[in-house]
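Every protein chain but one is kept in place in this view of the complex.
Per-chain residue numbering starts at 1, and chain names A and B are given in the order in which the chains are listed.
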Amino acid sequence: MIEMTNLLHGGDYNPEQWLDSPKILTKDIQYMKEAKINTVSLGIFSWSALEPEEGHYTFDWMEKIINRLYENGISVILATPSASKPKWMTDRYPEILRVDETRHRNLYGFRHNHCYTSPVYREKIAMINTELVKRFGHHPAVILWHISNEFGGECHCPLCQQAFRKWLKDRYHTIDELNKGWCTTFWSHTYQSFDQIESPSPRGEMALQGLTLAWKRFVSDQTLDYVKHEIKSIREAGSKLPVTMNMMYDFEGLNYYKFADCLDVISWDTYPTWHKYPDKFIAMDNGMQHDIMRSVKKKPFLLMESCPSSTNWQSVSKLKKPGLLEAASLQAVAHGSNSVLYFQIRQSRGGFEKFHGAVIDHYGGNDTRVFQEVKKTGEDLLALNELTQTVMKSEAAVIYDWENRWAMEGSAGPRNKGMFYKETAEKSYAAFRRQGLNVDLLDMEQELDDYKIVAAPMLYMFRAGFEEKIRAFVEKGGTFIMTYWSGIVDENDRCFLGGTPHQLMDVMGLRSTEIDGLYDGETNHLIPEKKAGFLQKKSYQCEHLCELLKVDSAEILMTYGEDFYRGTPAVTVNRFGKGKAYYIGADVEQICYDDLYRYAISETTIQMPVEGGIPEGVEVTTRVSKEHEYVLVQNFNQEAVHMDLPEGECLVGDASDALPAFGTVVIKR
Amino acid sequence: MIEMTNLLHGGDYNPEQWLDSPKILTKDIQYMKEAKINTVSLGIFSWSALEPEEGHYTFDWMEKIINRLYENGISVILATPSASKPKWMTDRYPEILRVDETRHRNLYGFRHNHCYTSPVYREKIAMINTELVKRFGHHPAVILWHISNEFGGECHCPLCQQAFRKWLKDRYHTIDELNKGWCTTFWSHTYQSFDQIESPSPRGEMALQGLTLAWKRFVSDQTLDYVKHEIKSIREAGSKLPVTMNMMYDFEGLNYYKFADCLDVISWDTYPTWHKYPDKFIAMDNGMQHDIMRSVKKKPFLLMESCPSSTNWQSVSKLKKPGLLEAASLQAVAHGSNSVLYFQIRQSRGGFEKFHGAVIDHYGGNDTRVFQEVKKTGEDLLALNELTQTVMKSEAAVIYDWENRWAMEGSAGPRNKGMFYKETAEKSYAAFRRQGLNVDLLDMEQELDDYKIVAAPMLYMFRAGFEEKIRAFVEKGGTFIMTYWSGIVDENDRCFLGGTPHQLMDVMGLRSTEIDGLYDGETNHLIPEKKAGFLQKKSYQCEHLCELLKVDSAEILMTYGEDFYRGTPAVTVNRFGKGKAYYIGADVEQICYDDLYRYAISETTIQMPVEGGIPEGVEVTTRVSKEHEYVLVQNFNQEAVHMDLPEGECLVGDASDALPAFGTVVIKR
Partner (left out) sequence: MIEMTNLLHGGDYNPEQWLDSPKILTKDIQYMKEAKINTVSLGIFSWSALEPEEGHYTFDWMEKIINRLYENGISVILATPSASKPKWMTDRYPEILRVDETRHRNLYGFRHNHCYTSPVYREKIAMINTELVKRFGHHPAVILWHISNEFGGECHCPLCQQAFRKWLKDRYHTIDELNKGWCTTFWSHTYQSFDQIESPSPRGEMALQGLTLAWKRFVSDQTLDYVKHEIKSIREAGSKLPVTMNMMYDFEGLNYYKFADCLDVISWDTYPTWHKYPDKFIAMDNGMQHDIMRSVKKKPFLLMESCPSSTNWQSVSKLKKPGLLEAASLQAVAHGSNSVLYFQIRQSRGGFEKFHGAVIDHYGGNDTRVFQEVKKTGEDLLALNELTQTVMKSEAAVIYDWENRWAMEGSAGPRNKGMFYKETAEKSYAAFRRQGLNVDLLDMEQELDDYKIVAAPMLYMFRAGFEEKIRAFVEKGGTFIMTYWSGIVDENDRCFLGGTPHQLMDVMGLRSTEIDGLYDGETNHLIPEKKAGFLQKKSYQCEHLCELLKVDSAEILMTYGEDFYRGTPAVTVNRFGKGKAYYIGADVEQICYDDLYRYAISETTIQMPVEGGIPEGVEVTTRVSKEHEYVLVQNFNQEAVHMDLPEGECLVGDASDALPAFGTVVIKR
């Protein structure tokens, strides 16, 4: 992890667009200082400016910029320029362009449109990275490497096909193992050798789910391999500075958990559509993404990009209402970020994002509403610098596994119109969060020892020995919550035989017998049994999927209210070893999760961070240093709320009164 | 037709997926016997297992399976394996892969992805078919050949282009005839020779409707030619067993009527979305498809596939409610099927359809709800074995012509947002069925002599001398019902001149002058004339299309209620020769069809199968043997209904009480 004593404030800076306007470059520095900006990201899309002709490097302009920033106390996150290559490169080496799933090679354009396998591309980026390290790797302004930008996409070129086959051979060893794993006998798709395998294509094979799943794993792994290649070039050139790459919101293309080891710090770019829906829901959703990023390494992370105003690429560019910028920025810190960085410092005059919000806009003054709100946020961060010495601890976790999602969403049935994995995971997440718990989001490879309560919604696939992990967790006293459509397939997406949830039927005390898909608009209801008095409503609505359960040792908490399975079990709890295992059989509404989880938590030894309850729309998190606990409270309602705040020193905000709309209070205790 | 004394019960069986699990194979037999299963379909996707390398046939496993089945009294429908080829074949002979309409050759994948014209593919399938006949063609277990699986799709490769040109030359003889037929002068698309013709393509020609129609005919004919090729290979290898191919629901791609002669028995695969809409409508729709299949050869057919539980490939996998499986299965028998077969006996562990319902699921027990319902259905079928000696007779028919649909839906205007041909045909079908009449569905090539009443909705195209057939039918005393948008074009989709319905204006006693398209949501109403007292409502709603009529000798039954053509004729009847000809000018609601057809039937000599009327949602059909008539009554309502049932022996169900929801009664008299 990057060592720091100050929270970073700043963002992407593209001075190469303004080299012919020295007055503007001067004003940039002046305004940054005014806005308490201490860090910029540089060079993200500068390859053309750094290497305008092959092998001819022009770094002087960048050196001047870095020097000037340094003189003004501003640090630099230096990017490797691979996110967008110069035009000359594709003209000379067309093989670096991606081939799409229909097997057509792309033309030059957009960003990230190159093959991560290509030896030529890897050579070119290694060369310029080496030069960048030589020139700037030891510059005192530079604090962190930013590898490329927002990785994503896939390539189906012959080189990638070859790499895919090698990857498969490494994983399956023999073609028989692969055939068995993928059940190729179905539809007669048996392979005789690895050489016969081609990546999935709508013009070819899309029906062999084992292949599709393997391809997704390969694409993620091959991107990781490319990232490692870039890092290696930096290390070999002599830099020991930490590295990061900027991740994206709920990005399905890459299994970010697998990137934990090669990166020194996780960072990500957040662009919520604030005000599109009630902000409390958006804050909950965005908070979950922050927590995913923190959970990847179980360490503080960096907010690498966010928008000071409105983006230009969303369907509607809605202005942030006064105060929201500050609240959204501090939310990152509340969830474990040690930075608030924006895209971008100065708005570009042209190009695709010319209307994307910026600290300094086309008008160019510091008397704008946005500039003033950025400045206010900078002042908040100064008051919170000691948070750099803290970490976050969670006793609750939600399993949210990329490969599980790939497999479940890649399968046909039981509901091709929408399975709602993310939404369902978020219901568990929100039920924990509404009690004020810090929550980690884990994949199936992480350990569970640190947690007292774990939810694993829709865990369709069991991999990495997950069933043994759960058995041990419950046996030792943990509280575990599982839902419908769990334990169905192995890591090859091949169905388990003999009943589900696989190998956990005794732990859960039941067997799932059938699952009913509901059409959009169709509903059923869950009716609490009398003994489940902690469930406050008489009936909870469910939709999408209803599982039919055959209960063995489990205690029935709720039954179905309608259809031919009326009166049959829907929610249960089972004592197993020293622990308890809950099962939720249907896609039920949030309030049912809330009621159930509140009770389940209350049965554990978990301590709540605040007393007297948390009003809806208010977020509470805690960060801890060796000496102190910091309680961060934020109000994402459009109205002020009253609540009991903990005693302590108030670093930001005013704890003595109601919490205003979009208000934040940080208490040190 | 296949000779049989027992109704077939069973389904697709894929033991090649379980060859390494002998216990499972043993249990399969045990469960089949328990469920009264007497037949399985084998080898449908087994090519890879039967010929793992080119020319190397491995049939032993199949022989063992067939022997074991035979020993246990289970018959085999043996498939030719062409629905899915092995990977090695496309690697060695890439020319067998289809070329799509954009002229790109596909990669290996999915099913049916090969060119039906390809000589290589035809040679390969002939070779393995020959081997299959030699090894299994005389095995006493084998009762029927199942050619490939669910044919469909098209190929635009050079070989198909060549075959298309030859097909055109055979049909048109000279390029001038073709130019004239297709009106190529429009937009200057005149051809100088057959060699210039290319198949329709969104990258080329899609606006020449004569070409598009010819291509659809060719694709259907070329598929038929391929089917004949497979059958020939079987016959030449020495098998005289009957052959079938499994057809699909309302499949537009192939004119199934043209397949009647080359197949010994028609079979089809039914997958209704039960419970998505009220089941009575789904039953009506599914019944129409059963009746199409029976009408293709005017003989009993086989239900080749159906789902014991829910499919996995529909948008939502909805469970069948208790009793529905039995009702749906017996509906097939009620409409002329001599089998109830499922896809599949045992659920596959992997592959695209791993979550498709099966008699035996991944759990693997016989104590499941589904298994018990399959078993009950098997018991019903045992009680109905004498139905194998019956046929069905219909006095009512609906013309539902594939080529008419291709032409009408391929034309631009008068309503590109939807013409609703199938829905309109179904209104006539339902109006007959609600009176309890057996109904045949015919194309324009079939004869009308057997019928007393014939409806020909939206018969846009007249071909095969249809206008003469109708004239003769009415002249001799038949009752004929025609609707708007009829008799517009000839078999080349070229408009008739001089007024429509072409050559039937005197038979109908009117001329159609204009047709008005209504936007979605727009309506008009039909108002009965006083003399049409048999029309029970004061006004019937119509939508989509309203034709303006100029009446000559016809009697006006209804007029329009709104718009500038208010008060002008909308529904008429004309006496012609010894018969009557009704005309319906607009897309009017079902109840209007019901009222009109009830009256029209009452004016004929047709006898109703039951007295006292049929409640809504109840289906009545009759099958007759030399000695007996069997009346089959089914209730597709979710509640029990009371109705007067005919006297006689009750083979299934209880005739003495109300008919329960999803209940069936079969009475022999």
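Just so it is clear, a residue touches a chain if its C-beta (ideal position, glycine included) is under 8 Å from a C-beta of that chain, and two chains touch if they have at least 3 such contacts.
Predicted model, so just to flag it, every value in this text is computed and none were measured.
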Given B:Asp91, B:Glu131 or B:Glu205, the one touching the chain that is not displayed: B:Glu205
Among A:Gly364, A:Gly498 or A:Gly613, residue touching the chain not depicted: A:Gly364
Residue of A:Lys276, A:Arg566 or A:Arg669 in touch with the missing chain, whole complex considered: A:Lys276
Interface with the unshown chain - residue positions in subunit B: 102-103, 181-192, 196, 198, 201, 203-210, 411-417, 492-500, 511, 513-519, 548, 563-564
Residues in subunit A touching the chain absent from view: 14, 16-17, 45-49, 52-53, 81, 84-88, 91, 100, 104, 106-111, 276, 309-319, 321-322, 347-356, 362-364, 368-370
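By definition in this document, only the chains that are shown with their structure count from here on.
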Centre-of-Cα separation between subunit B and subunit A, whole angstrom: 49
